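Handing you a structure now.
Just one protein chain is left out here, and the rest sit where they should.
Labels run A and B following the written order; every chain starts at residue 1.
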Amino acid sequence: MTLGEIIDILDATVITDSVDLSINIRSGCSADMMSTVMYYHTADSLLITGLSQPSVIRTAEIAGIKTIVFVLDKIPDENIIELARQKNIPLLRTSFCMYTASGRLFQAGLPSCLGK
Amino acid sequence: MKFKDLTEELSLEIRTCRDGLRNDITGAYVSDLLSDVMGNSKAGEIWITLQTHMNIVAVAGLKNLAGIIIVKNRKVPDDILQKAEAEKVTIATTPLSTFEAAGRVYKMLQ
Partner (left out) sequence: MALDIENPIEGSFQIIGGNFDNAGEASSQLKNRLLELNVNDDIIRRATIATFEAEMNVIIYAAAGRLNFVITPTQIQIRIEDMGPGIENIEQAMTEGYSTAPEWVRAMGWGAGMGLPNMKKNSDVFKIDSVIGEGTTIEMTLNLT
């Protein structure tokens, strides 16, 4: 699924400017606990989370997460947006909660990230 | 929809309070953060999480949630199971990920 399609499905706003809408996202991972993101195979995934602090961006960098979407319209601080720009990780926000965001993407055909 | 209607679709294993399977499910809330669930979940929702902190039982009870689904078959400590049984909170485990468990419940509730 492309980043452009995901933005449509989640009615999302792009927080980091100038993103490549053709980026291919292979799977979805919904989590607030960052160790899980690193435990399960989440490379090339979309991370759906309710947290927006620097360690979320670093987790994404290390786990190979392609894009992060913050639920419930959370807007991260400017230093976090800047860190994501440096790491080249697009950030989105959606007004949906984690349940609805996951549900809409799953229904549209985005698979879950692999177990291990 | 009743809690028990999710059993097959999510391959649930019921760990505590089987009576809760008769509960009506009005929706779901997905979060691993206790304060988020305290603040934003609504009575009758089923809570999908990988959080296995002792306080999940208290949060589910206080918010009158329909039950808790623990993802990825995470081990639930015995003291939590005992507390849940005593406070009549239904806990089930699923092998699915949070994303997929949420996705399947969402599809069923549409």
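Rule of thumb we're sticking to: contacts are C-beta pairs under 8 Å (C-beta built on N, C-alpha and C of every residue); 3 or more make two chains touch, one makes a residue touch a chain.
If you're wondering where the values come from, they're calculated on a predicted model, not measured in any experiment.
Touch with the chain that is not drawn comes from one residue among A:Leu51, A:Val71 or A:Leu91, which is A:Leu51.
Across the entire complex, the residue among B:Leu34, B:Ala58 or B:Leu81 in touch with the chain not shown is B:Leu34. Touching the omitted chain from subunit A are residues 32-36, 38-39, 43, 49, 51, 53-56, 58-59, 61-64, 79.
Listed by residue number, the positions of subunit B touching the unshown chain are 32-35, 50-53, 55, 74-75, 77.
What we mean here is this: only the chains that are shown with their structure count from here on.
Per-chain Cα centroids separate subunit A from subunit B by 24 Å.
Subunit A makes touch with subunit B in their complex at residues 27-33, 36, 40, 48, 50-51, 72, 97-100, 102-107, 111-113, 115. Residues 27-33, 36, 40, 48, 50-51, 72, 96-100, 102-107, 110 of subunit B are the ones touching subunit A in the complex.
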